[in-house]
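Presented below is the structure to which this report refers.
Removed from the display is one protein chain of the complex; every other protein chain stays in position.
Each chain carries a letter (A and B) given by its place in the written order, and its residues are counted from 1.
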Amino acid sequence: MKIINDSITISTRGFNDLKDLTEILHEKLKNSGLRQGVLTVFVQGSTAGVTTIEYEPGLVKDLAELMEKLIPSSRSYHHDERWGDANGFSHLRASLLGPSLVIPFSDSKLRLGIWQQVVLVDFDNRPRQRQVFLQFLGE
Amino acid sequence: MKIINDSITISTRGFNDLKDLTEILHEKLKNSGLRQGVLTVFVQGSTAGVTTIEYEPGLVKDLAELMEKLIPSSRSYHHDERWGDANGFSHLRASLLGPSLVIPFSDSKLRLGIWQQVVLVDFDNRPRQRQVFLQFLGE
Partner (left out) sequence: MKIINDSITISTRGFNDLKDLTEILHEKLKNSGLRQGVLTVFVQGSTAGVTTIEYEPGLVKDLAELMEKLIPSSRSYHHDERWGDANGFSHLRASLLGPSLVIPFSDSKLRLGIWQQVVLVDFDNRPRQRQVFLQFLGE
């Protein structure tokens, strides 16, 4: 059993920017030489999240509109009053979605569905450089 | 340390159909012979999710009504315009809930609460056969 720690840096535009990580995860798994185990994907920061989605332009828009409906960016939050950074909505969206995902792999393949992509969603109100930590644990 | 890969196939009716996986997970853990470690439950597909809930008929209805309120099935989504499969709401619900759950076990027992069941929620707009991947990692 072996642990491989890795991380990727991703430039985002903020405002619900969705980045498809699937290809890079497949590649990193291949390079790891591991056959079975778990991959933990964890975004460092409190205004971004990780989930799976069918990555296509329609749903990318739908998810942004859903977040705007559930947690509007237009209203003011207590966080904004205290800190003046006006991204209370970004924090709330991130806490709701969650910062991490654990994906099992076997036969050297991530056990994702065909239309199921792993995405980073950046909820912040400005462009960001995101650190996504990756850890493969397996054999 | 040992890895056991397994999967279960579950027939659902779609439309927020909730399936209680707890008994089968307990049984699989027992059969694995493992005493401590983590169980990763991962549903393959982008219109279903996994979480925990007190599995009883009232909450089953409540969760369906909550999803209908937050992400109505009646309105049209960009996904539907592009692909014509009319299940944009199913994708959004699945992305919000998340596809996976990691449950630690020790003393050969899943560390769930008494009223805390592990459920698959199928958000699709038709009956489905679902593949749920299970991976035990432990000793």
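FYI, a contact is a pair of C-beta atoms (placed from the backbone, for glycine too) under 8 Å apart; a residue touches a chain by one contact, two chains touch by 3 or more.
What you see is a predicted model, and the numbers here were worked out from it, not measured in a lab.
Considering the whole complex, the residue from A:18, A:34, A:53 or A:71 that touches the absent chain is A:71.
Across A:10, A:64 or A:92, the single residue that touches the chain missing here is A:92.
Touching the omitted chain from chain A are residues 1, 3, 5, 38, 40, 42, 44-46, 70-71, 77-83, 88, 91-92, 94-96, 98-100, 102, 131, 133, 135, 137.
Residues of chain B that touch the chain left out of the display are 1, 36-38, 51-54, 56-59, 61-63, 65-66, 70, 96-98, 101-104, 106, 111-113, 115-117, 137-139.
Definition applied: only the chains that are shown with their structure count from here on.
Centroids built from CA atoms put chain B at 19 Å from chain A.
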